[in-house]
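Contents: one structure, followed by commentary.
Yeah, one chain of the complex is gone here, protein chain that is, but the others are all in their spots.
What follows is subunit A.
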Amino acid sequence: MSTSYKELTINGLWKNNPGLVQLLGLCPLMGTSNSTVNALGLGLATIFVLACSNAAVSLIRNAVTPAIRLPAFVMIIAALTTCIELLMQAYTYQLYLILGVFIPLITTNCVILGRAEAFAAKNKFVSSTYDGFVMGLGFALVLVIIGMVRELLGTGTLFTNMQLLFGSMAANWQWTVFPNYEGFLLAVLPPGAFLVLGLMIALKNQIDSYILARTPVNMPAAADRRVRVTD
């Protein structure tokens, strides 16, 4: 299966987006998207694990037998998740505490095992790594957009507490979009995640059908499609 990088990019970011189309990994998507910084933190961790696990899986793809491939893949993913967990403990301890159980849960994120099984186990090292990175990026983008919308609706601010991720230089990045905002609590609570994700999927489908309606249907020339020739 040879797929061009352009196609991989389009697949990961739009056509086969893990968050909006495959609807995989919804648990962290719902659980950590209540503010931009949480979403970005988990998004970056997921990109790292996904890209590295795809790379590792594609390297060993000819060495593992099909019977033991799943345990082997999960071991790789768990090891990488432990790496990112220790890294976050070391460098962004506060964020690590806030994200809590969702960091170890990256191991069970279906996107990661799904890509390992569906792509990395069948493709070469470079394209697998790239696929992992782009898929992770698509997931992280959805996560961050939901996080931003929920933070904006819920508290009227954007980029609060970015110092948790970027250190003290980000301490004053908070942008109060609506001063004197009452706070729409529902957006920060779990239902807000379902509502925002649902609306995003609806928007994506709407855009898709708009594009589909605008592209002219080019019928292939009849001669090419002939299956049976009777004369």
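The rule is short, and it goes like this: contacts are C-beta pairs under 8 Å (C-beta built on N, C-alpha and C of every residue); 3 or more make two chains touch, one makes a residue touch a chain; residues count from 1.
What we mean here is this: contacts and distances are computed from a predicted model.
Chain not shown in the complex: UniProt lists it as "Ion-translocating oxidoreductase complex subunit D", one of "L-serine deaminase", "ATP synthase subunit b", "Branched-chain amino acid ABC transporter permease" or "Ion-translocating oxidoreductase complex subunit D".
Checked against the hidden chain, the listed residues A:Leu87, A:Val126 or A:Leu185 yield one contact partner: A:Leu185.
For subunit A, the residues touching the chain absent from view are 182-187, 189, 191, 195.
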